[in-house]
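Excluded from the complex is one protein chain; the other protein chains are retained at their positions.
Then we have chain A:
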Amino acid sequence: MAYTEEELKKELETKEYEYGFYTDIESDTFPKGLSEDIVIAISQKKQEPEWMTEWRLEAFRVWKEMEEPEWANVNYDKPNFQDISYYSAPNKKPKYNSLDEVDPELLDTFKRLGISLDEQKKLAGVAVDIVMDSVSVATTFKKTLAEKGIIFCSISEAIQEHPELVKKYIGTVVPRKDNFYAALNSAVFSDGSFCYIPKGVRCPMELSTYFRINQAGTGQFERTLVIADEGSYVSYLEGCTAPSRDENQLHAAVVELIALDDAEIKYSTVQNWFPGDKDGKGGVFNFVTKRGLCETNAKISWTQVETGSAVTWKYPSCVLKGDNSIGEFYSIAVTNNFQQADTGTKMIHLGKNTKSTIISKGISAGQSQNSYRGLVQVNSRAENARNFSQCDSLLMGNKCGAHTFPYIEAKNKTAQIEHEATTSKIGEDQIFYCNQRGIDTEKAIALIVNGFSKEVLNKLPMEFAVEAQKLLEISLEGSVG
């Protein structure tokens, strides 16, 4: 990796969960509850064209008929969907041209999050589209991107400015009826990001979006759509933190990636939502549908570091439709205290010579439960499909659990599927060895966990890798003894 280990060490000198605060910005919030009227109101509020309103209504009708899924290996009190407010926007809505125009309290929030825009601008050329309580309030680097014909904006803006693209692609990878949360999201999504890379263009910077949940009792329903046109390349980063609070917060995002012929999309996530306190109270419910579609020779890589949320239910997937397309999934999922995570991936091989790689690293501490669930499906037409899966679990203590559920469905006998799984425990001998070299136990665990996760950390873009290591360390604080 490009950064020196020295720099890394500096970065690693941390601190507690530092994003547990709540910013008091006046909001324009809808009454609680969900009905056709609310769906229409959201659409109107965002001045959407009629086709979009209709699209949402159709999703709502589908959702009403659906049951919440039960099969994930997690237990929680189901959210009451009529007790959630489905729209909340920072009050002062105009887009700002410069930081001076932005609400100082909001800027302060950004500073505490460590994402001062000024710094971000200088840092490694990252354009940040910050989604704060459902509405984008700042977009930078837009001009540079525009010169290359790259569109990077909020999905609301895209619906206004580029309806032909949105209309063509939205819901093509994750259909409205795909699952309960996807249907809900399709009906009420408030905002999210949109990205289009034109034919043959290599996006010159990492595109990144920071998501936050900031309004008490407001579920957040982000919608992300990334389209990489033929022969293009983009690396997209998504990171998030949320203020701590006592009541569970629902998050049900949908992310759709479309990689057309010869295109490549790298999508990296560092997820750090409030996991609940030591007793398991509070924390975010994270039910996310992420899926990418690969056309001929296209490639999609999902890399994720999941440390947050009380309950996580998430399976970034690849539909390998085109011949020779490639899907990759690299994941680190950390659970501590009472967290529950059910994550994994689905690799659907439709085209010939398609390849997929799955590397999953699960780390469980405290009384948490960490499940990997992976489906590798090879269609009858997918000659010479190949998959390699490796799922490693690391346990800390005796009260946590790690579970691996690999599902393999091969309908073509030329398929080559390999699955490896290991479970290990951080041994007292390993810790004593580190102690004997002057490394205290907390630090020793961070070292061992980082070592365990290395293959995945190495896949992250540089600035994210540093942040991710920091997160791993913070998430496992106090898990010893």
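Basically, a residue touches a chain if its C-beta (ideal position, glycine included) is under 8 Å from a C-beta of that chain, and two chains touch if they have at least 3 such contacts; residues count from 1.
Throughout what follows, contacts and distances are computed from a predicted model.
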item	value
Per UniProt, the name of the complex member that is left out, chosen from "Carbon monoxide dehydrogenase", "Light-independent protochlorophyllide reductase subunit N", "Fe-S cluster assembly ATPase SufC" or "ABC transporter permease"	"Fe-S cluster assembly ATPase SufC"
Touching residue (missing chain; options A:T224, A:Q304 or A:S453)	A:S453
In chain A, positions touching the absent partner	4-6, 9, 427-430, 432-441, 443, 447-448, 450-455
